[in-house]
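Only one protein chain is missing; all other protein chains are in place.
Moving on to chain A:
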């Protein structure tokens, strides 16, 4: 980054660059992606906000809203009252200038480390764009923080973005992000989100991922949970892009609770693999995973649910459910639950299923006159509801429902003459 005052930053990037050169790609169970293009060392250019759908920029003054396009920050709106109460919302560049202490303390130091794998080293060495949000202790945000992250694929250039979300003790917040792209150029995206959940904080993190077809996406979302904190992930993977990534909750503090919900709808030739991890480290922690996938056309989707209870995490609970609906004979899907348990005094369970839509439900809806395609979409909506209903009401949620309907109808057109 241009700011030469920040010494530690340059040093870290040099170290990351070295790690990047020798680093290895992460292993993903039952998924081959090693021949994908996932690195691009060119410098992205600034993006022109005129290309954005202007509806994205609409806000009301009560709202916290951020719009970033490629490496450019287009909008940051935060009610003055909250700024005065200590809320920090700024892009990464500004954070380095104005809050270097926060970056030095939290940026890829505690939650995610640069040397874990080659994709993260690359991220640490090259990423210049990002968003830093610091919610001070005891602050309770009534309205969700809404973030639009738009990749600029109007040129061939990498899209790197880093989100650092820090929730102080006893704070509570809802965070909603929407990832999308503009343009059709081939692009790599490498998007990392780190969440620091302070003691007794309450966080609901929702994400709608709608990354375009010619992008290849790597994402990593991870949270460290302090004592008695509560975190829910609601991830809706509705990309057209091929993608791999992790969603991870580290239940470090005693009594912390993490619930990771994810849905994915894959279509066309799309390929996706997600590791959904919850790691019980502290005592009396609760880690839940609920993943549901819908596969259309020739797509491939691997859902790995990984629940780990480390030695010493007594009185903890891990539970996971993985379900995949196969809507096409040409699709390949797998829901792999994995429980790694190193402690005796725990409760752990898992369930996994792969199959077609439930014929009993279908028959019931159709017996009321609802045609097959519509009934199928209703059953699928219902199937995905475990996650859909977790997203706060608003523009992003509406958008999600629209994309879902569009994807399902598109998939059905391949199979039925009339939809």
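Here is the rule we go by: a contact is a pair of C-beta atoms (placed from the backbone, for glycine too) under 8 Å apart; a residue touches a chain by one contact, two chains touch by 3 or more; residues count from 1.
The rule we apply is simple: contacts and distances are computed from a predicted model.
Look at the chain that isn't drawn here: its UniProt entry, checked against "2-oxoisovalerate dehydrogenase subunit alpha", "Fe-S cluster assembly ATPase SufC", "ABC transporter ATP-binding protein" or "Cytochrome c oxidase, cbb3-type subunit II", names it "Fe-S cluster assembly ATPase SufC". Of the candidate positions A:26, A:315 or A:382, contact with the unshown chain belongs to A:382. If you put the hidden chain back, the residue from A:93, A:156, A:350 or A:374 that touches it is A:374. Counting over the whole complex, chain A has residues 358-361, 363-372, 374-375, 378-379, 381-386, 388-389 touching the chain that is not drawn.
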